[in-house]
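For this depiction, one protein chain was excluded, whereas all remaining protein chains were kept in their positions.
Each chain gets a letter, A and B, in the order it is written, and its residues are counted from 1.
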Amino acid sequence: MSTTTTSPAAEPTTLIGKSADYLDQRTKMGVLAKQLVRKVFPDHWSFMLGEIALFSFVVLLISGVFMAMFFDPSMALTTHHGAPATMDGQLMSVAFSSTLDMSFEVRGGLLMRQIHHWSALIFVAGIVVHMMRVFFTGAFRKPRELNWLVGTMLLILSLLAGFSGYSLPDDVLSGNGLRITDGVIKSIPIIGSYLSYFVFGGEFPGEHIIPRLFTVHILLVPALILALIGVHLFLMVLNKHTQYPGGGRTDKNVVGYPAVPAFATKMGGNFFIIFGVLALMGGTMAINNVWNYGPYDPSPVSAGAQPDWYMLFLEGSLRLMPGQAEIVTWGDYTLSLNILIPAVVIPGLLFTFLFVYPFVEAKVTGDHREHHVLDRPRNVPTRTGLGVAFLTAFVILALAGSNDLIATHFALSINTITWVFRVLFFVGPVFAFWVTKRICLGLQRKDRELVLHGHETGRIVRFANGEYIEVHRPLDEQERWLRVNFEARRPLEIEPATDARGVKRKGYKKDKRWQKLSQFFYEDRVEPVTPAELAAAHAHGEHDELEPAHDTPELVSGSGTVEREH
Amino acid sequence: MSENQNPQGPSHDVTRHDGDGTVARTDRFADPGVPVHHPRLADTDTRAAKRNERIIAILFAISCLGTIGSLVAYFAVRPDGTTPGVRLSTVLLGVALAISLFGIGFAAVHWAKTLMSAKEYVEERHSSSSSEDVREVVQQQFKDGLEDSGIARRPVLKGAVVSALALFPLAIAVPLVSSVGGDWNVGRFRNTIWGPGVRLAYDPSGRPIKASDLTVGSVAHVIPDVPAEERETHEWITEKAKAVVLLVRLDPRDLKRDHREGASYDGIVAYSKICTHVGCPVALYEQQTHHLLCPCHQSTFDVADGAKVVFGPAKRPLPQLPITVDDEGYLVAEDDFNEPVGPSYWERLK
Partner (left out) sequence: MKALAARRHHRLAPVVLLLLALLVTGGVYAALAPSPAQADTASTADIETGKKLFQANCATCHGPNAEGTTQAPSLVGVGAAAVDFQVSTGRMPMQMNGPQAESKPRQMDEEQTAALAAYVASLGAGPAIPTDEQVDGSEGDAANGMALFRTNCAMCHNAVGAGGALSEGKFAPPLWDTSSRNVYQAMLTGPQSMPVFNDANITPDEKRDIIAFLDEQDQGSAGGLTLGSLGPVSEGLWAWIIGIGLIIGGAVWIGAKSS
């Protein structure tokens, strides 16, 4: 009962208190707890999009463990006996047969399979919506560039996890997907055929690929994902979460709610809600009924042969590429550009854009400050336009990958659809960029108008001299602050080409290129309203009478008198 | 033409700050501070608070009921192997689980939103980098450590360390990579189990095919005629992946050209079913146009014209299997394919 504390602190009496004391005496946990327990987190629904990915990953782990108890990843052949009737007595791999048993014999087995597959689709979708939010609000700027890279790596790993996962049952649909993968691998110059042997342990399909994918899917990829999620969350807690612009929110503070209890409870509740949605979908909406496709055999193929949605961009680019691009080089070697371009170059370009964007943007702004207050997308028109253009390209490719379903559902010719998408792939993103940028600039101008002239109240006032005006209610401080608190960046200024003595400066050409890119980003801009401009607007207000500015908006019901300002 | 909405008046007073690219204008609005906190209904009205408490308790209770429901469904509903039976079990278990989860989720969120303190706090951020003193100390620590190691004075050791460390992974990587690739015999891509005299058989039943079986407009999916026991092995699946063939009977007047000289027999053509794009089975035969469509990426081949590509991302025509009939009228191959089947690879033509 002796205490080693020097101050006469009270002995802990509750169970929690005693446990905390026990741990602290061995780990100095108190230091950590002090940082975290009442840590302030800003509250906005768009900050919960990353949680979609995080919590669906947890559901994947839970349902995955269940399935791993029943799935047997062997390609050995067996005769299946049992449900469903269409598979009874058929020869198939043990992997496929164990999947059927799990679905039809194990209670809750099909539920878990379906929850797992829906969760996988939602996992990648959650990463995408979260990434969109981060991109459009500029949360990737310093000090969060590293976290952006970690996140993009997580996106790639999620694609790998999904691909390896849905190939495990060894059915015709995913097996043809593996065949396509083999074809893409073979097309790689010089090492392609050897790489194909490496992956499949011999010729396609061999008997090694399913067990190898199983190891990749339950061990290697989840380990990497968990490690990177750890880094991702650690960096987020270390840098503290970003916040939307508003009153009292600066780059030097965080305004929000403490972790314990409100924030943690909402996060926990969100987990249960997400899990609930996934359980509801898994129980009522059929997905990946592999017994409809049948066990993998190189002969059959089904109409509507596509991979899961997140791989559709690859499928679409493979479908759109014209075949003439395969060439035979001197020396009689075959260079399959018709496969390399859609399967390697295009995804390479898309992912490179994602990886380098924060650094490109930092370079064209010359901005090395830390940023913790987010941008409103309208205030960064070029970035928003580029993001929309990227998404447009991605969506067009995904639609191109579904061209046969579009053809049957809208009674169109699949050949026409392919041609339309071939053109749209180039034209669409450019058009989307232009439209988005114009919309952003327009919204910014609308904001300026609002700040300068206030809300239209709809009240018309007639003066004795016969003049009619509409009364405008000025913005309150919070509303105005939201619309003026941003930086309209200007293009980079660079040092002149020649120095004082007329000697040409080294590195000028490179600086000039960056300046040109910076001009593309920031030449067209709308600046925020200044107090002087607002005063000027008041002064010449023949058309818009402004009621005296107030701090709270409640004051503007219909009864105030209107005075003419002099 | 730039689109600046910048006023040109005297307020256009600009000072540039170094290194951050922003424009620090001397003329800016002041931050109005954190908005005034408005209390919620539950904060002021005890009846509302009590009502919310009841709602939360009921939601937790619903969750418990959901859990009990799922346990009842688990023990009472046995999936009997029929589609409706398994469906019933799946739906009941899934919906009950969902109720049990939603109950907790909605209760927790409602509690946080209505009853837990909604007061906003402001916390200071610290700079993301360490302070100057810390950085100096660490720099000194690294310097001391480097000096203690003595590596600066011993350049030979530097080279030795790097060489050894760079090389040792090979001892693991080479066995791993090499063993994973099987026997690396990529020459096998060139041959299939077709050869002179091998009969053509229906897939999947394995019955051999007579030329007279096929009428104009027929399509048959073909495998080499191989005994049934052999077809129940692994190796068979790998061989089948190169050997599958599509057999089509055309009116000889419609058949313009074979891909391979003399390979057809009386209007019957046999083409490899493995697409030359990336290897899917190309199997959608359109009888009236003689076009063969691959469902994966829509490569289209004209069977009446040497299976040349008429649309889509494939480049090369399908390899053709030369066929004839034997004494009993069964279709047989005259030889193996004269080129590797399926997708292209670098050394395909060598």
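Everything that follows uses one rule, which is that a contact is a pair of C-beta atoms (placed from the backbone, for glycine too) under 8 Å apart; a residue touches a chain by one contact, two chains touch by 3 or more.
Note that the structure is a prediction, hence the values are computed from the model and not measured.
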**Q.** Touching residue (missing chain; options A:Gly294, A:Gly323, A:Pro358 or A:Pro429)
**A.** A:Gly294
Q. Which one touches the absent chain: A:Ser74, A:Ser302 or A:Thr457?
A. A:Ser302
**Q.** Of A:Glu203, A:Asp404 or A:Glu487, the one touching the omitted chain in the full complex
**A.** A:Asp404
Q) So which bits of chain A touch the chain we can't see? A) 43-49, 51-52, 84-90, 103-104, 110, 114, 117-118, 121-122, 125-126, 129, 172-173, 266, 269-270, 273-274, 277-278, 281, 283-289, 292-294, 297, 299-310, 312, 401-405, 407-408, 411-416
Q) Which chain B residues touch the hidden chain? A) 40-42, 82-84, 86-87, 90-91, 94, 105, 109, 113-114, 118, 202-205, 209-210, 213-221, 248, 281, 283-289, 291, 293, 295, 298, 300, 311
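Assume only the chains that are shown with their structure count from here on.
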Q. Where the centres are mean C-alpha positions, what is the separation of chain A from chain B, in Å?
A. 17
(Q) Quick check: in the complex, which residue numbers of chain B touch chain A? (A) 2-7, 9-11, 19-23, 25, 27-29, 31-36, 74, 78-79, 81-83, 86, 89-95, 97-99, 101-102, 104-109, 111-113, 116-125, 127-128, 177, 180-186, 188-189, 203-204, 221, 223, 232-234, 237-238, 240-242, 244, 273-274, 277-281, 283-284, 295-299, 309, 311-316, 342-350
